[in-house]
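Here the structure comes first, spelled out in structure tokens, and everything after it is commentary.
Heads up, one of the protein chains got dropped from this complex, but the rest are sitting where they should.
To keep things simple, chains are lettered A, B and C as they appear, and every chain counts its residues starting from 1.
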Amino acid sequence: MANSEYEYVKREFEFDRRLPASNWIVVRIDGCHFHRFSKIHAFEKPNDENALRLMNACATSMLEKFPDIVFAYGVSDEYSFVFREETEFYQRRESKILSICVSYFTSVYGMKWKDFFPNKDLREPPYFDGRVVCYPNMKTIHDYLAWRQVDCHINNHYNTCFWMLVKSGKTEKEAQQTLKGTFSEDKNELLSQQFQVNYEDEPAMFRKGSSVYRDKVKTDDYGNPIKRIRLAITVSNLDIIGPEFWGKHQYILQEASSV
Amino acid sequence: MANSEYEYVKREFEFDRRLPASNWIVVRIDGCHFHRFSKIHAFEKPNDENALRLMNACATSMLEKFPDIVFAYGVSDEYSFVFREETEFYQRRESKILSICVSYFTSVYGMKWKDFFPNKDLREPPYFDGRVVCYPNMKTIHDYLAWRQVDCHINNHYNTCFWMLVKSGKTEKEAQQTLKGTFSEDKNELLSQQFQVNYEDEPAMFRKGSSVYRDKVKTDDYGNPIKRIRLAITVSNLDIIGPEFWGKHQYILQEASSV
Amino acid sequence: MANSEYEYVKREFEFDRRLPASNWIVVRIDGCHFHRFSKIHAFEKPNDENALRLMNACATSMLEKFPDIVFAYGVSDEYSFVFREETEFYQRRESKILSICVSYFTSVYGMKWKDFFPNKDLREPPYFDGRVVCYPNMKTIHDYLAWRQVDCHINNHYNTCFWMLVKSGKTEKEAQQTLKGTFSEDKNELLSQQFQVNYEDEPAMFRKGSSVYRDKVKTDDYGNPIKRIRLAITVSNLDIIGPEFWGKHQYILQEASSV
Partner (left out) sequence: MANSEYEYVKREFEFDRRLPASNWIVVRIDGCHFHRFSKIHAFEKPNDENALRLMNACATSMLEKFPDIVFAYGVSDEYSFVFREETEFYQRRESKILSICVSYFTSVYGMKWKDFFPNKDLREPPYFDGRVVCYPNMKTIHDYLAWRQVDCHINNHYNTCFWMLVKSGKTEKEAQQTLKGTFSEDKNELLSQQFQVNYEDEPAMFRKGSSVYRDKVKTDDYGNPIKRIRLAITVSNLDIIGPEFWGKHQYILQEASSV
């Protein structure tokens, strides 16, 4: 029984879309219905440290598994993965790249759950959607990452205020009403005056999100000093909008660039 | 801090590709490096019944979760999901459909693992790739499913012979050599003469793969007769190439068709 | 001097997008800046019979040149060409199909200009844009053509009134004002009461647009009766929304369909 009679369904309908060369490939994944998922699993509001650490652990696994990912940035239930400019990962086929990234991330999330929530069972399957975007040069990939971090700040600033108000006794509707139309300074003032909180003292992981990359270190896995520089996958919570971080870590993107 | 300065990275680089209307949408997912995965987890060869039942359980969860999936067909570490012709699932956006299907399937696979392998721990994250294909009419969607089932037969027929030979003492290379250039009849003869096995007596799940769909039944969840017909998600291992199955289950595709 | 050093610019950046099989392919072309072009060349308003006949002649040339075009429908400076469902024209590569159709049409338009405007020189190059759309079945291709003909009616009904008003002495602004918010019946009444014109008596080419197809005829090229039926490319101005035309010309789409 030869299959040739039906093989036309592949030949005439399946098309592999390849992404153009010399472009940074970003895969951004995002939790599906995580509002509900975080309620069911009683996540802390506005930020659950364990949930964020789990996300970071998954991102770290991604960099371990896929060497062409040179940088990852995550906030809340979202993570962006940057492949080096000339990666030939699955011959740059869009569907392969998207499906494999989102599937591997999801799988690790499930497997590592117990490490971060030893006393909570998974009650529903966590799952993520994803998309692939190409950026043609260093400026646009920098701006992409800046875009995500600005978004992190805007959302976290708002959510910090919102949940302070709710925890202080307001209804969610009242809290929303209070924050409507407020600017950044208004929020800082509200936090300091009403709650004696300096927003800048909030944990950097909440305010800045998390960056994962291969850092040049002079220590072994236990922190002991070694002679030769080696690359170690690192999670940090630094500002990646201004020039400082990229000045200190030029090699991350430059060694991944074709220019 | 407004985000407008960087938002161009979304506006000018992210594009949502929508799939054309009046097409059946197929998402086919496929295990990544499952050759290795099945070795690590000591799957039976050529077919591990528990691994197949786990795949079927995940497919069943897919139909429970996503009502617009009207049919699924699986074989080995692969599963195809057919969405009804006019589905508006995520406005037919390709990236959303692909990533969500592959992520949800992966997540359920990890969660249900223990049900099917109570004595084996997951030692590596199982993950899948996927693709989306559109088929414009009933004939092409039928032919797509027939293509997969013919493939199931060809592969399983070969693998059954191959592993019989190996288990009988041949090396993998010798087994391969023995089967080189054989036709279907040769394989049947080898099985019956050398191993007293009638291929048709092999389990239908191995020979035919598994179909998942909503069947019209007159029993409740416990098999007791009820008065009104209801739809129950069912797994069967029938021939879906010939006209018989589709004649008996016309409603599956016809109620999902727009014509 | 081998070219291999630079050939990567083709291999890594040029992609041929093929259109899915079993879909009717429509190429719709549309005059660019024809408002200006028609003014410069002093076209009659609202319809210039010679300009429309020139468009029809170009469409006829398209069907002569490209046998896989089975039907064309034109109105004003726009023409749609329907390729048969399973056409392998340029292996269904989108860019080839689009560029060749729009280029050939443009070229014929320039060459035939003198036949329809013997006393007018072309003062600016006429040019067209175009797009390619796939329709997966008979219903959608019928509805596509109906959509264009309804559009033809709506525009021509309005324009007929508008130019009657302008020719009767109103300014363009006043004419526009008069017609604002009017329904079909209002326009018919205006035409009959103010201008003693029965819209249905206007030329069918203006009201219905033009269809080009291979008609089954029993006459030779000079209109003399012949014995065997032959196919002759024909331009007609009939209703293609209702069932009558397609009932009488079932073979046009059915012989071009794969089902």
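One rule holds in what follows: a contact is a pair of C-beta atoms (placed from the backbone, for glycine too) under 8 Å apart; a residue touches a chain by one contact, two chains touch by 3 or more.
Predicted model only: the values in this text are computed from it and were never measured.
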item	value
Hidden partner chain, touching residue among C:P46, C:G74, C:P126 or C:G209	C:P126
Residue among C:Q91, C:S184 or C:N198 touching the omitted chain	C:S184
Positions on chain A where the hidden chain makes contact	20-23, 134-137, 139-140, 259
Chain B residues that touch the omitted chain in the full complex	8, 12-13, 15, 17-18, 20-22
In chain C, positions touching the absent partner	1, 3, 5-10, 13-14, 29, 32, 61, 95-96, 98-100, 102-111, 122, 125-135, 140, 143-144, 146-147, 150-151, 153-154, 184
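Following the convention adopted for this analysis, only the chains that are shown with their structure count from here on.
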item	value
Most remote chain, CA-based centroid, reference being chain C	A
Mean-CA-position distance for chain C and chain A (Å)	51
Distance between the centres, which are taken as Cα means, of chain C and chain B, whole angstrom	46
Distance between the centres, which are taken as Cα means, of chain B and chain A, whole angstrom	31
Where chain A touches two or more other chains, by residue	8, 13
